[in-house]
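In this view, the complex is presented without one of its protein chains, the others remaining in place.
Order of writing sets the chain letters: A and B. Residues in each chain are counted from 1.
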Amino acid sequence: MKKLLVPILILLLIFTSVSFGKTKLIFTVHWSDYQVEGVKDEKGNLVFKGLKQYVEEYMKTHPDVEIEIRSVAFDELLKKIIIDHTAGLPSDIYVLYSLWGVELVRSGILDEPSADVQNAVRLLFVKPAVEGATIDGKIWGVPIEVDNYALVYNKKLLASAGFKKPPRTWSELVSMAAKLTKRNPDGSVAYYGFAFLAGWDSAVVHPYLALLYSNSGEFLTKDFKECLLDRKEAIEALDAELELFRKGGTDTSASVWNFPAGKVAMMIMAPWYETSLKIGFKDKYAETVGVAPIPYLKKPATCGYTWFIGVDSASKNKKQAWDFIKWMTIQTMPNGATRMGELMAKNIGAIPPRRSDLDKFPDELNDLYTATFVKELIHTIQEPNVAQGQEIKTILMREIVEAWNGRKTAEQALKDAKKKIDEILKENY
Amino acid sequence: MNRNVKNLLWETFRYSIIIFGAFWMILPFFWLFSASLMTPQELLAFPPKFLPAEPQWKNYIEVVKKIPILMYYKNSLIVAISVTLSVLLTSSLAGYSFAKLKFPGREAFFRFVLSTMMFPVFIFLIPVYYLMKLFGWLNNYLSLITPFMVSGYGIFLMRQFILTIPNELLDSARIDGANELKIYLKIIIPLLKPALATLAILTFIGQWNSFLWPLIVTSSSQHLMTLPVGISRLSLAFSTTETQHLILTALVLQVIPTVALFLFLQRYYIKGFVLSGFGEV
Partner (left out) sequence: MKKSLENRIGAGYSFLAPAIIFYSIFFLFPVIFSLLVSFKKWNMLIPFTKAPFIGWKNFLDLLKDELFLMSLRNTLLYALLTVSITLTISLFYAIMINKAKFSVFWRFIYFAPVVTPQVAIATIWGYLYNPNNGLLNAILRFFGFKGLNWLTDPSTALFSIILTAIWAGIGGSMLIFTASLKNIPQEYYDAAKIDGATGFKEFWYITLPLLKPTLLFLSATGLIGAWQVFDLPYMLGRNAPAKSVMTVSWYTYETAFQYLRMGRASAGAFLLFVVIFVITLIVLWIFRKGGIKGYE
């Protein structure tokens, strides 16, 4: 017995010194203080957990790991990732918009997840989210948020014009919008039947893609070598948007931001606008706001985009990083939901992309607003994870806006877009 | 009588022009203060409301409770004051040099200083960030202060003002045996009061409201965050709580010190120059 004592002591010494070296993980996100620190009531009690609480829980059960959360406003996140990288100070874990992920993957910045993580994603997450995390055929992270678009309408304005139901087909939308637009005698518009989301690339392009997919069209070839916007289906889809302008249902001065003030009857919107609607309509919210699938051309369809969580290939702690990610997104809590799903649904107010999470948060996901977005996930087609995605979308946005303003026909606008986009595709594929 | 009527017309014209312009100048500023006291619902109204139904003073209490505003104030003050003092010093020294001292290469170097203002900000972001990392200044006020310590704009401004100071003043001091440093301290600086006050206001405000660089440099060191960066963290894409309206309230808190500084420095906008006593002009 005594002879074993020394080797045992030595072994103990080795084990304790190993666990003294803490692994530090840096986790960069684009969430606000509330979403990170948690939401507290007047007395300071925690009402909704923030990312910090989950991280603290993890650190308690994994004392050798220290996780530092850094948050940067969404508009600046990509810039921050780039600048950190060039200075040689990358984070370990990122939350990434999928198109940014494409650039990172092509530059070798992301660490390829192990086979078990990739399989888990394929099996356990909804289709558009899986596509969103797939770049060049492989899965590069775990999806944490999936967004799509639906028709949001003002029930009262519709009722005042005699409409009891929202439009189901696009042509119904066009005729309803025309009837719902009220003009003043001096030429100004009192309120609009419809308003398009505008101001940045996704705002204009995503709803257009929804129509394109609804018209059985395609944006790009599967190998990303050619842009297909000169096809009949694409032109018809843009013309369908232009019908709204031609028939007087909207114009370029209409703005979705005036919907909460009751100045717009219908719009195509994403899940993140819920709170503004609740604030704008206050106690009249439930009786005013309605959500329905986007009126379709040939078949129901909507467009989606995804955020996923990934690990930097230059990280010195890849294994610990993936362990934390698995704990947040793949492993479930006793109630069957994932922790990331809970954070997304309860605090951030987004749709968790894991199938088993979708029925675990009825108050948030099955409510008046979000329920339709969740139901439409089966019709959601993820935007293509193409290289230079933002540049391509900006080109398309600008051409669509030209068409909206009547300066180009749908055909000409899409032809011009295709020409410029093909050049970029050639450069990359 | 004719002269008095002319005067009266002129004064009426003067004040009506001033008041007409003042309305347009103050509109957004006024709206900001008004909006900071509105409820979130009032802020979503369209057309925008200009007066709240009931001023929500509690917005201010909420902001102070929800974000560490004193820490942000402290950081912003340290950075803005350091940069302003440094710019005032380096600009007046260099401005004097360019305006009144002759030495080889003076004009060429002045043109070089001008050209430093001609590059867009974004090309400095990556290299300077890299330098900050190299020097080990990233988690330090130094990374917020040093890239701004010298300003071509300030140097140019000081030079132009110092040019208007008559050479005779300086020459008579030189004949009396004063060295350049003494001339700078005893003659130039006192005569530059309005110019220094102006440069101080503009530099301070520029630093106080600066967002992009502090954001990039402090995201890993929350204890260094300045006011604009801190306030941006109130912004939410989704939200289950209503805090968007607090941003306007926080912005008012950001604006107040700049207003205070402006009003405080107005005391230096006095007639800076009395010639009698300096002999021949």
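Here are a few things to note about the model shown:
Please note the rule applied: a residue touches a chain if its C-beta (ideal position, glycine included) is under 8 Å from a C-beta of that chain, and two chains touch if they have at least 3 such contacts.
Everything quoted here is computed from the prediction, not taken from an experiment.
Note that the undisplayed chain, when the full complex is considered, contacts A, B. From the set B:Ile81, B:Ile126 or B:Ile189, the residue in touch with the chain omitted from the display is B:Ile126, counting the whole complex. For the options B:Asn59, B:Ser97 or B:Thr243, the residue in contact with the chain missing from this view is B:Ser97. Residues of chain B that touch the chain left out of the display are 14-15, 17-18, 21-22, 24-29, 31-32, 35, 46-48, 89-90, 93-94, 96-97, 101-104, 106, 109, 112-124, 126-128, 131, 146-147, 149-150, 153, 155-157, 160-161, 163-164, 174, 179-181, 184, 194-195, 197-198, 201-202, 205, 209, 247-248, 251, 254-255, 258-259, 262-263, 266, 269-276, 281. Residues 78-79, 82-83, 85-86, 103-104, 107-109, 186-190, 198-200, 252-253, 388, 390-391, 394, 398, 401-402, 405, 407 of chain A touch the missing chain (whole complex, contact as defined above).
Definition applied: only the chains that are shown with their structure count from here on.
Put simply, chain A touches chain B in their complex at residues 26, 28, 30, 32-35, 39, 48, 68, 70-74, 76, 79-80, 82-83, 86-89, 257-258, 260-261, 263, 271-272, 274-276, 279-280, 282, 346-350. On the side of chain B, the complex with chain A involves touching residues 40-41, 44-46, 66-67, 125-126, 129-130, 132-133, 138, 212, 215-216, 219-220, 232-244.
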